[in-house]
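Removed: one protein chain of the complex. Kept in place: all other protein chains.
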Amino acid sequence: MTTTDALVALRGVTVIFRSTGILGSRGELTAVRDADLTIGAGETVGLVGESGSGKTTLGRAILGLVPMERGTIHVAGEDLATVGQPFPARIRRKVQAVFQDPLQALNPRHRVERLVAEPLRIHTDLRGRQLQARVVGLLEQVGLSAGLLRRRTNELSGGQRQRVAIARALAVDPQVLVLDEAVSALDVTTGAQIIKLLERVRPAQGATLFISHDIARVRSVCNRVAVMYRGRIVEFGTADEICGDPRHPYTQLLVASVPDPHPHRVTTVGRASFTVDPTARAAPDGCPFAPRCPHADDRCAVFPDPTVLGTRVVRCHHVADVTTHPTEVPR
Amino acid sequence: MLTFILRRVLAVIPLVVIATAATFFMLQLSDVDPAVLRLGDSATEEQYGEVRAELGTDRPAVVQYVDWLSHAARFDFGESWKRPVPVMTMVHQRMPATLSLTLGAVLVTILIGLPLGIASGVRAGSTADSVITATASIGQAMPAFWTGLLLAAYVAIPTGWFPATGFVGPTASVGDWARSIILPSIALGISGAAALARQTRAAVAGVLRQPYVRTAVSVGYSRRSILGSDVLRNAAIPIVTVLGVQVSLLLGGSLIVEQVFVVPGLGSLAFSAILEKDLPVVLAVVTVAALLVTVVQLALDVLYGALDPRVRVR
Partner (left out) sequence: MKAGRGRRIVIGVAAFEVAAVIVAAIASPWVGKNTSPSTLSDSLAEPSWNHLLGADQQGRDVLVRIIQGARIALLAATEATLVAVLIGIPLGLLIGFRGGRVDLVAMRLIDSISSIPGVVLAIALIATLGTGLSRSMLAVGLVFSMVMARIARGQVLAERERQYVDGARVVGVRRRGLLFGHVLPNVAPALIVQATLVFSAAIAIEAGLSFIGLGVQPPTASWGIMLADAQDVKEISPFQSVPPGAAILLTVLAINVLGDFLQGLVVGNQRSGEGTVLDGVRVQRSPDAAPAPAGASLVVDTLDVAYRGRNGTMVRAVDGATLHIGRGEVLAIVGESGCGKSSLGLGIAGLLAPPATMRARSLRLVTDDGEHELADLDPRDTSWRRHVAVVFQEPAASLNPVHSVGHHLRRALRQRGVEPTQRAEHAERLLRQVHIADAPDVLRRYPHQLSGGMAQRVMIALALAQSPAVLVADEPTTALDVTVQAEILSLLRQLCTDLHLSVMLITHDLGVVAELADRVAVMYAGQVVETGSVLDVIATPLHPYTAALAASVPRNEAGIGIPEPLEGNVPEPGHWPAGCRFAPRCVHAVEACLAESPVLAGTGGRAFACIRAAEINLVGVPPRRS
């Protein structure tokens, strides 16, 4: 996949949060650093990582919700950095999102009808009956009855709310869908319902970014997966490569930590045993994982260039000597 | 800790500058002539000019303000326009009454408001809670000067236990001093006590719902231990904030209550100075009030830090 035929292409994306005082900037935090990522047409790319990894911020950068420090984001051939803020309507309707908690992400004072109609009012000429018909059609598409039109979000179940959020995102036929932990707050059963629904209704020729902390779920829905740690993408490859045969030590730890539902009694105990030295700090330009990594040495003070292994990219100095079996990672 | 206090003290300076500047230029708008104030309206133009030059009010307003500020920094608030008396002396005379009254009112606020608030918060939803909350609502709606009037008309005058008017300094007679400020303090403190009781109730009831209280219960601590170590210890944090607001309100409220009990405090000084547009006196009172409020705020901030490790300076 090259940058040119990708529907979404990120190059060197860097996001820095600054807190302002009266006389200027006070502190700063680099949330995402030099992230490269592509999503092809019809592809679902997973973005996994733990809290503080920057995965949500990267998604928000694509949505134009956080300012970029450096780098470029191309969506369907348009450079987001040059279109200005706030995004013009033609960009907005191309990129839509579903967030983790629909109770937070949907205006609590608006009724379902208004929530789903809002993007249609902004981006289409539909009004009156036609608008209403389209809203009902969208609700049906996500498995909700027209009887819910007059409800507010606090009168819906978690699954119903997320369906409303999906209907709203799909209303303008976006080409890019950012799903930011879209099923994480739901019960596993409801989550499975929503995943099934998304699989059916998401734009078939569009690009989907599936942001999640759940490796197993990511593997079940994604074509390719990128792994983030403290603002850096450390590994990017096909879902089976990343989740079945991880090469970056962090990915290995992450995958090994996933508990399996079969009571096999070969526990993850001992597998996920990378200890954290709380006093250790990563070098400012080094590999952020080095303080927790059993392979770390002096080279890790500089963040490595990408190593390409077939369809996958790994950013680790030790990729050649890291064993391919995560269970044998030394303690 | 010391740098924290120092930083906060320094932060008070721009605050007082802005507050006094606002007052100064506001009163400039009402174009008052100090010379007329001092001499009445029958003096000659020459005499007026002399007074203006002496008081420095013939200069541009900005220059006057900067000059005032540089003197005020050395606690020199100049001379009253009305009478040739240093403002500092006038403020000094009025301080004991206002401080006594405010202090008394703060005591009333805390001694009545806190226990009632705790009692009602711990049993939120009970009959006792309803009674206390209703009483507090009434207390909060009572204007302090009316309470004062009632206390004077129905307690002081019929019983004669307390004077209905006047103030005795603590240096003259401690007993008379106490008797002279009890009723004004109650009048002034009642609504503060009511407000504190309501806020304390909310804080205590809120803390009782926190997961860490559940943890404490699960470990098996006694009710008494949980109330003290978990509930009150945490509820104290928002309560301290409320106290800060109340002290500021009390200082303002004392102005009107002073009128009821004819207490010669800063309030009546400010009141007459404002009516006469005696600018130096007004500015001095505003500065003192702002300083008092910020000193209380600072003290509460320090207390806040002691109570809450999350805001403690490292």
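Should a chain be cited, it is by its letter among A and B, assigned in written order, with residues numbered from 1 in that chain.
Criterion: a residue touches a chain if its C-beta (ideal position, glycine included) is under 8 Å from a C-beta of that chain, and two chains touch if they have at least 3 such contacts.
It should be emphasised that the depicted structure is a prediction, and the values quoted were computed from it without experimental measurement.
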{"item": "Option touching the unshown chain, where A:Arg33, A:His74 or A:Arg93 are the choices", "value": "A:Arg93"}
{"item": "Of A:His74, A:Arg202, A:Arg217 or A:His295, the residue in touch with the unshown chain", "value": "A:Arg217"}
{"item": "Subunit B residues touching the omitted chain (full complex)", "value": "14-16, 18-19, 22-23, 26-27, 29-30, 122, 124-126, 130, 134, 137-138, 140-143, 145-146, 149-150, 152-154, 157-158, 164, 205, 208-223, 226-227, 229-230, 233-234, 237, 248-249, 251-253, 255-256, 259-260, 270-271, 274-275, 277, 282, 285-286, 289-290, 293-294, 297, 307-310"}
{"item": "Footprint left on subunit A by the chain that the document does not show", "value": "20-22, 50-51, 60, 63-65, 86-87, 89, 92-93, 95-97, 99, 101, 104-109, 118-119, 122-123, 157, 159, 165, 168-169, 171-172, 187-193, 195-196, 199, 213-217, 219-221, 240, 243-244, 253-264, 267-275, 277-278"}
